[in-house]
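The structure under discussion is supplied below as C-alpha cells; questions concerning it will follow.
With one protein chain removed, the remaining protein chains of the complex are shown where they sit.
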Amino acid sequence: MSRNTEVFVIGGGPAGLSAAHVAAKLGATTLLVDDSARVGGQLIKQTHRFFGSSNRDAGIRGITIADKLQQDVKEVSDRLTVLENTAAVGFYHNKEAGILSQKAYERVTYQTAIVCTGATENSLTFENNDLPGIYGAGGVQTLMNVHGIKPGQKILMIGSGNIGLIVSYQLIQAGVEVVGLVEGMPTIGGYLVHASKIRRLGVPIYTSHTILKALGTEGVEGAILSRVDEKFQPVPNTELEIKCDCICLAVGLTPLIDLFQQAQCRMVHVGELGGLVPLHDSSMRTTNPEIFVAGDASGIEEATTAILAGRIAGARAYEATHGKSAQAEAIVAEAREELRTLRSGSTGERIRWGRERVLKEVGEC
Amino acid sequence: MTSLRIEHHPVLNFPERKIVNFYFEGKQYQGYEGEPVAAALHAAGIRTLRRSPQKDRARGFFCAIGRCSSCIMEIDGQINTMTCITPLAEGMHVKMQKGHGHIEP
Partner (left out) sequence: MLKNDGIISPEELAPVIPPPARLAKGPVAIIECLQDIPCDPCVSACPVKAIKMKEGITDKPALEFDTCTGCGLCIPKCPGLAIFVINMKHTPGMATVSMSHELLPVPEKGQEVTALDRTGKDVGKVKVVRVVNPPGYDRTAVVTIEVPADQVNNIRAIRA
C-alpha cells in the first residue's frame, strides 16, 4: 500500500503537531506519523506550568498545552491525517519514505518532509550505572505522570538543569521522597525559581558534586557521592553515602538524527544544541531542500520554542508546494519575533550562540 | 494495587482501568489492561527485567518510551520485546530473557 501527501510530518510532539497544523491550515494535504500510542510528545507528562510569554501558553500546564495542540490538529482533519503507533523507518530516493505500524509497512510519497523526531536521554558514566532502579528523567515522568506509578520511595536526582529540577518537584507531588539533587557544576543549571521550589520542600542540592557509584547488586540501594574540584575531578575523602531505592538521570538530551543522516542532510556538531544536528536555515530547511526540521531534533531547547519552530517549518513546507503566501509569511514573521524574545537575555545565551553557529555554517554551505 | 501506585495526585487524575491477570516467570500477577508490561511489573515490585548477555548483570528499564531497549523480555514466546511500550493484556506470559534470547529452530 502507499500514501501520497504534500507535507509529511514525522513526530507528533509540540514541533510536529504545530508544523502539521500550520501546513494543513494553510491548505497543504498533510500526513503526520508518530511511533507512540498517543501524540503530544513529552508534553503529555508535563504537569508544571510553562514559562514563556503569556501571549502563547505561558502559565499553562504542559498537559493542557498538549490537549490544545491535539485539538488544533483535529480542526484541520479534512486535510491532515494523523497515524499513531506508526514509525517512519527510512527515506528513499524520489521523495519517498517508509512507515511501519503494527499492521503494515507502507510507502509514503511526499513533496516536503518535516522531521520532528525529538531527542533521546543521555546516560552518565559511573560504577553500576546499569542497575535496575536507574532511570532517565523522561522515563520517570512517563511511569509517574502517564501511568500513575512511582519509580520508588526514595530517589536521588542527578542533574540540576530544568528537567532535573522540574522532575524533582513532580516526584514530590507524586509522593516520592527526593533525597538529594546532584550537580557537577558549582552553580545550578536550570531556573533558580525551580531550585528554590524543591529546596524549600527539603531537597538538599549538592552542587560541585558527582555520583561515584550506585550501591546494590540486583537493584539500587544507595549511592556514593563525592565533591569535585574545578576540573570536575573527585576530591578524595569527601565521599558521602546516600540511601535511596532509585536514581534519576537528568543529564541532558541528544537530538535523534538518524533520519537526517539517511536523507543525506549535512550535519554539524554543536555542543550547545546537544550534539550533532542537521544544518538548517532560519526557515528550518536542511541542506536537503525537501527536508525541514523543528523541535529538539534541530537542537535541544524546550516545548515553546519547538512549537514556534514547528510553525515556521509548517508554513515554509506549505510554500514549497503552493508557492509564496502572505499568510505563511505572517506566521513565520510572528514566530521568528517570538523566538527572538524568548531567546534573549542571559539564560538564552547558550542557545543563541548555538543557533547562530548553525546559521553561520549554513551561510557558508 | 501496591504502594507504588499513585492513589491521589494534586494535578493529575488517573482514569479507572480494567484489572487483568498476567504471568511473570509462571507466577500470576495483576496489572491494568493497556498499561505497558514494564509498568505493570514495576508496580508489582519487579524491576529486574533481564540479564545482560556477557556479565549476567541485572537490567531494568531506562527510557520507558521504546528507545533504549534496556527493558526487552520474552512475551508470549516473542523474544526481544520492548516491554515499556507493549500494552498489557489478559493472560500474557512474560519471561526474563538472558542475553539476546533464544529462538527454537
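A and B are the chain letters, set down in written order, and residue numbers restart from 1 in every chain.
Assume contacts are C-beta pairs under 8 Å (C-beta built on N, C-alpha and C of every residue); 3 or more make two chains touch, one makes a residue touch a chain.
Please read all numbers here as calculations on a predicted model, not as lab measurements.
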Candidate in contact with the missing chain, chosen from A:Arg49, A:Arg227 or A:His322: A:Arg49
Candidates A:Val33, A:Ile188 or A:Ile211 - the one touching the absent chain: A:Ile188
Sole residue of A:Leu201, A:Val235, A:Ala333 or A:Leu359 that reaches the chain not shown, by the stated touch rule: A:Leu201
Touch list for subunit A against the chain that is not drawn: 48-54, 58-61, 64, 172-173, 175, 186-188, 191-203, 205, 207, 341-348
Interface with the unshown chain - residue positions in subunit B: 8-11
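Here is the rule we use: only the chains that are shown with their structure count from here on.
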Subunit B to subunit A touching residues, read off their complex: 3-6, 9-12, 14, 35-36, 39, 42-43, 47-49, 52, 57-68, 84-85, 87
Contact footprint of subunit B on subunit A as seen in their complex: 35-37, 47, 61, 63, 120-121, 123, 130-136, 138-140, 142-145, 147-153, 173-175, 217-219
